[in-house]
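Okay, structure first, notes after.
Right, chain A next:
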Amino acid sequence: TGNGNGNGNGNGDGNGDDSGNGNGNGGAGREVSLGVLMPITGDLGSLGGTIRDGALLVRDQLEDAGVDYDINIVEGDTQTDPTAGVSEANSMVNAGVPAVVGPAASNVNFQVVENVFIPNGVVGMSPSSTAPGVTDLDDDGYIFRTCPSDALQGQVMGEVARDRLEAETAATLFLNDDYGQALEAEFVSAFEEDGGTVLNQVSFEPEQPSYSPQLGDALDEDPDTLMVVGFPQSGIQLFRDYYSDYDTGVDIIVPDGLRDSDLPGEVGNDMENVIGTAPLSDGPGSDFFNESYEEAYDRSPGVFNGQAYDAAAVLILANIAAGDNDGTAIRDEIRNVANPDGEVVGPEDLPEAIEMVENGEEINYQGASSSVDFDDNGDMIAVAYEIFQFLDGGIETLDTLDFEAE
Partner candidate 1 sequence: MSDTNSDAGADGPLGGLFDGLSRRSSDLLLVFGALFAIYALFTIFVFGQGINSVVSTLRFLTFLILVYGMLALALNLHWGYTGLFNIGVAGFMAVGVYTMAMLSGDPAGSPPGLGLPVPIGIIGGMVAAALVGLVAALPALRLKADYLAIVTLGLSEIIRLTYNSEAFNQWIQGATSTITSRVGFLPDGGAGTGAGSGIQVPSPAGPVRTLFFEGGRAGNPTPLGDAVFAVTDPIGIQQNVVVEWAYVLVLAVVLLGFYWLLSRIGNSPFGRVLKSIREDELVASSLGKHVEIFKVKVFMLGCALMGLAGILWQGSFGFVSPNDFMPVVTFYIFVAVIIGGSGSNTGSIIGSILFVGLLFEGPRRALGALGNRVDFGRAPNSFGDAVAPILSGDITPFFAYAVANRSALVFVLLGTVLIIIIQTRPDGALGGRNEPAAAVDLSTRPEKQPTTATDGGENQ
Partner candidate 2 sequence: MSDASDETHIDEAVETASTSQGGTATVEPESRDSEVERAAASTPRTVPLSVDNLRKTFGGITAVDGVSFTVESGTVTGLIGPNGAGKSTTFNLIAGALEPNSGTVTFNGEDITGRRPDEIANKGMVRTFQIARELPEMTVLENLMLAPKHQLGEDLWRSVVPGARSTVVEQEAELRERVWEMLEFFEIDHIAEQEAGTLSGGQRKLLEMARALMTDPDLLLLDEPMAGVNPTLEEKILDRIHDLRVNEGLTFLLVEHDMDVIMENCEHVIVMHQGKVLAEGEPEAIKNNDQVIDAYLGEDI
Partner candidate 3 sequence: MATEQAAEERDADSLNTDTELLEVRNLDAGYGDLQILTAVDLDVTAGEYVTIVGPNGAGKSTVMKSVFGLTTYMGGSVVFNDEKIHGFKPDEIIHKGIGYVPQNDNVFGTLTVRENLEMGAYILDEVPEDRIELQFDRFPVLRERQNQKAGTMSGGQRQMVAMARALMLDPDLLLLDEPSAGLAPDLVQEMFDRIDRINNDGTAILMVEQNAKEALRRCDRGYVLAQGENRYMDTGRALLDNEDVRQQFLGG
């Protein structure tokens, strides 16, 4: 999840221009192939399953609507592990998959993209890899994402810590991987730029028996606030250790990775000293999406589920526009179906959108999570963040922030 440095989503000027290759969009009824590569087991197992479900929802809806295409989704499990992810991605490529929703975690995403997608000309669109580095990949344009870069989230967190929490000093405790390292770095630079002082910076490993040592290191110098980057699987243990060893005096700030409404229950504490930021999923189609998701899975959608839905939708539309299961052709159609200029479509009228694409009409997909417009780097042009807090054993949104690329 995380994108850190280069606040790279500059340029908003519509690159949606040249659209009209009006290709014949070969026979309806053909197979539209799409990969969904998510962590079903491992550290992100609990998140990955729900994100996958977001993507699968597109297919199920289209099938229910009886569209003319055989939408073949190839699923894969990265086990939250880069090597396993690469191997799984390879099997997808070997099976002829031209485009993939995923991978979820940035550390896996980097490796899969570098070693499999780019060299094989396969389109990768992650719903949740927020690492700043994704922006600058030398990717021949094959790599996209429907979530924002952590370069932004780091700034947001820094601001929240300085302004809302009025912290002078901060310590950080972050997962030792691409996501954690990059987001922490962004946070630190934002916090220091704002005049704060960062004390101890401590990294941690997933699934450790105890995080007391790391907590001790981080809190050694009594910081005003503690920034924690991680995922729920380790977070449960980490926060349990925190509440067992310390009083709830320190403000803690967390990013999207720990936005899990079950967390307070799992930890056995209200966690009311914890405040967080997360990319907001409130695109034009978000209501429709939330309803259909709940209906299909009996639960409300979680983080990045909307982004996954959007990624799947865009890739299917682009595939149909390209007329072939070919990565390069799909790459070239993505902005045509997603960016402005064209008939606005959304989750509620996907079947119609498919017909329009088939007929060579220009469309502009507006999604569940955002308006889904891609810049030159394949990043989102406009995103929103929420500031949330754990309250009464649940999550409450305190505020929302909109970012429009300048």
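In this text, a contact is a pair of C-beta atoms (placed from the backbone, for glycine too) under 8 Å apart; a residue touches a chain by one contact, two chains touch by 3 or more; residues count from 1.
A quick word on the picks: all candidates are chains of the complex that A comes from, given by their letters.
Fair warning: this is a prediction, and the values are worked out from it, not measured in the lab.
Undergrad: In the complex, chain A is touched by which of the candidates 1, 2 or 3?
TA: For chain A, the touching partner among the candidates is 1.
Undergrad: Which bits of chain A are touching candidate 1 when the two form their complex?
TA: Touch residues, chain A against candidate 1: 41, 77, 81-83, 86-87, 90-91, 93-96, 107, 110-111, 114-115, 118-121, 133, 140, 175-178, 180-181, 203, 205, 328.
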